[in-house]
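Removed from the display is one protein chain of the complex; every other protein chain stays in position.
Now for chain A:
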Amino acid sequence: MTFARTISGSGPVQRLAKAAFNSRLMHRLTYPHGPDRFIELFDPTAVADETVGTISAIEHPTERSVRVSVRPNSRWNGFVAGQYVEFAMEIDGRRHRRMFSPAQSQHANGALEFTMSVNPDGVLTRHIQQSARVGDLVVLGDVSGDFHLPQARPERVVLISAGSGITPVMSMLRTLIDEQYGGEIDFIHYCRSASDALYAAELEQQEGALPGLRMHCVYTREGGVHFNAEQLAQLVPNYHHAQTFVCGPAALLEATRTLFDEQGISERLHQEAFGLATPAAGEDETGGEIHFKRSDRSADNNGQTLLEQAEQAGLNPEHGCRMGVCFACSCTKTAGRVRDLRTGEISSAGEEDIQICVSAPLGTVSLDI
């Protein structure tokens, strides 16, 4: 459709059309919905109020992973290598969201690259692996995270990753290659086996891309051992003088943290946990803590409804009927499980909107109030 072509894309005509559609007059004429709610009927990626993209390629690098390229709309404002972005797709009518780190260089134009390990219980990653198609819509949230290279590039960099934790450090590596980085980089990647390695071919290829770049792949089910102090000292004898970036599961983060603390160089260590940090929740009504993130408060979970507990913590969240009817109290639960007191149903552990007047926390729960 000509109209759709006029408002999507990024040429001068498109920019003008977009400016016209987002003008004050258009907002007045389309009040209260706003021009985006009309434009999206023609092209859902042409909206100005959300960063959305379409899937441009899907690959299956290993059996347990999937790689999607997403072409974002013009609202995408770039990222810094190592940061993550909220990635959401609609599956059976519901928007499912998770955080992923783009793996491409921060200097690359065009599609964003997301490589994700497929969680057998994860609705989103399984959907992407099995059912997503090129052209499907992806809603991208804000870019965030402090896990990134300092603006003034350090002289030595050690990048350590395990499994799908490779993506943010891969982005750092590619960024440094694009910058023709003159320093030394040691890239240590742990995975089960060669056939399970993400980016194996590229890592091999890039070996000679920079004079100071050395690759170390450790296959833990093919004789390689997990991270330990001796191994690091052997692979990177001068790691004390480098800035080290680590992304992987909790065990790797803990092992590196312990070592760097012992060595008194903890300020040279930068870490990122991959996957959603889900607090360990028992099925108990009580126990654990409730984190009211926006108000920066916490309270011990006493098993009462989240609304009651918020009030006991001195907060005054918006509410009405106290029986699940009016939705005045609905807010975002960012982590943890809750039980719906009307149905007894237990929620998922991920981010979702809940009505706090009829929800009791099971263990630790974080709320955006």
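Following the convention adopted for this analysis, contacts are C-beta pairs under 8 Å (C-beta built on N, C-alpha and C of every residue); 3 or more make two chains touch, one makes a residue touch a chain; residues count from 1.
Basically, contacts and distances are computed from a predicted model.
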| Missing chain's UniProt protein name, "Oxidoreductase FAD/NAD(P)-binding domain protein", "SigE family RNA polymerase sigma factor", "Fatty acid desaturase domain-containing protein" or "Iron chelate uptake ABC transporter family permease subunit"? | "Fatty acid desaturase domain-containing protein"
| query | Which of A:146, A:267, A:296 or A:345 sits in contact with the chain that's absent? | reply | A:345
| task | Touching the absent chain in the whole complex: find that residue among A:15, A:60 or A:94. | result | A:94
| task | Return the single residue from A:194, A:251, A:321 or A:346 that touches the missing chain. | result | A:321
| request: Can you list, in ascending order, the chain A residues touching the missing chain? | output: 25, 28-29, 31-33, 37-38, 41, 50, 88, 90, 92-97, 320-328, 330, 341-343, 345, 352-353, 355, 358
